[in-house]
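Only a portion of the chains appears, each positioned as in the full assembly.
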Amino acid sequence: MATPRVTPGDAELFKKLSGLCIDTVSGILMGLGFPDQYIAGIPPITLDMKMVGRARTLRYLPIRPDLSEQAKHKYPCGLTHRAVEDSHPGDILVVDSGGCTESGFIGDVIVSRFIVRGGAGIVCDGAIRDYSILRHMGLPIYTKGVHAAVSQRRLIGIGYEMPVVCGGVSVLPGDILLGDDEGVVVIPTHLADQVADRGLATEHRETFLRQVLERGVRPIHEVYPPNEEVLKEYEEYKRQGH
Amino acid sequence: MATPRVTPGDAELFKKLSGLCIDTVSGILMGLGFPDQYIAGIPPITLDMKMVGRARTLRYLPIRPDLSEQAKHKYPCGLTHRAVEDSHPGDILVVDSGGCTESGFIGDVIVSRFIVRGGAGIVCDGAIRDYSILRHMGLPIYTKGVHAAVSQRRLIGIGYEMPVVCGGVSVLPGDILLGDDEGVVVIPTHLADQVADRGLATEHRETFLRQVLERGVRPIHEVYPPNEEVLKEYEEYKRQGH
């Protein structure tokens, strides 16, 4: 069985990140030279949930008998089973199905095992099954579509823990994913601490700026970005312990 | 006026089916040689509702003056009026508009009559009107889109109770439709009892398997599909009256 990749040290990082809006993170990543980290067109199936964890990547290809033979040798119980069983707390399944929504990748039975394993979420560029049940199971799931048919009629799992594409973003195994109502942003591991710290600072400042704006006295161009006067007010605000 | 097609004998069948998830039904139909019975891309307008009933099919074509003349002869009050008035408890309108979402097929006034007639639901591969009202009327409605304009500006009803296509599935008049949050699955009449019984058995077993998984002891490949040991546990579980 795979060793956990979410280490004790991740706890604090994940806690920081889970307080951030994905737009803040996206903006910071752009500033760090990573402008294309938002997974587009793959919304959550339920609102008002945050997702944070590490990517465990899976690649599915269109079925073809000889390819299925190859897959059976590599993953005797199937790739999905393998990935679910390998999972540790904080793992997020990231599915690259080539965008195929003509069958459903995963259903409630397997997901119940994934939850037991501590899985933190699923991001699927295809479709899921059992949407009626999954949306009540408490696991953050992002998917391009839903479909009642089993995935085996269209797809075969053939690649595991390799770079994949999902919603137009390259995802590497171990990447940190942050999700909210708007979708998912992909954070390269080596940038995660930096992103978390800058993100908290940005959101702290934006909270202040919104308060300034809501007082209704200052026009937008004085506040966003803040001019010197507003910056001073912000310094004062921080000194007061906010 | 048309005679009812939902017979007293249907009551029990419909009750059984309404307890099933459409994915279960889809899987059973695939096993019976019907792999393409899920109506894709046509979600419900409200969640947490089940729909079960029999298809009453309607076909609409792009407007054209001489075709409208023909339609007027066949359906003096229009096809939608005709179908609504023919409806009996348990009927579901299935609309094949060629996927046209540039006008809305039906609005709240006509739907209020359909509800009085006992209509069980609507499945439309085009758009509906009055979405703001319809979503509060308690009728299960599945639709590809919404549009504020009346359908007469684009479409004319010309075919009734004939085979149609809806969401990529051929639907025959009298087919049994089951809908939940995930969409709609089309059950051929002659398979319905078999599907209902197998479906109940499948879901009973899957409920048990999920309980096994949730105990967290067994890995997924022992449980789904169940190995001999788990099957024995399941037999014991059934003997205990579950």
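All chains are identified by letter, namely A and B, in their written order; residue positions are counted from 1 within each chain.
One rule holds in what follows: a residue touches a chain if its C-beta (ideal position, glycine included) is under 8 Å from a C-beta of that chain, and two chains touch if they have at least 3 such contacts.
For clarity, every value in this text was computed on a predicted model and none was experimentally measured.
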Full complex, copies of the single sequence (shown: 2): 6
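By our rule, only the chains that are shown with their structure count from here on.
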Chain centre separation (subunit A, subunit B; CA means) in Å: 33
Interfacial residue positions of subunit A with respect to subunit B in the complex: 77, 81, 84-85, 101-102, 104, 107-110, 112-113, 116, 129-133, 135, 146-150, 153
Interface residues, subunit B side, partner subunit A - complex: 21-23, 25-27, 30, 35-36, 38, 40, 43, 47, 180-183, 185, 206, 209-210, 213-214, 216, 219-221, 223-224
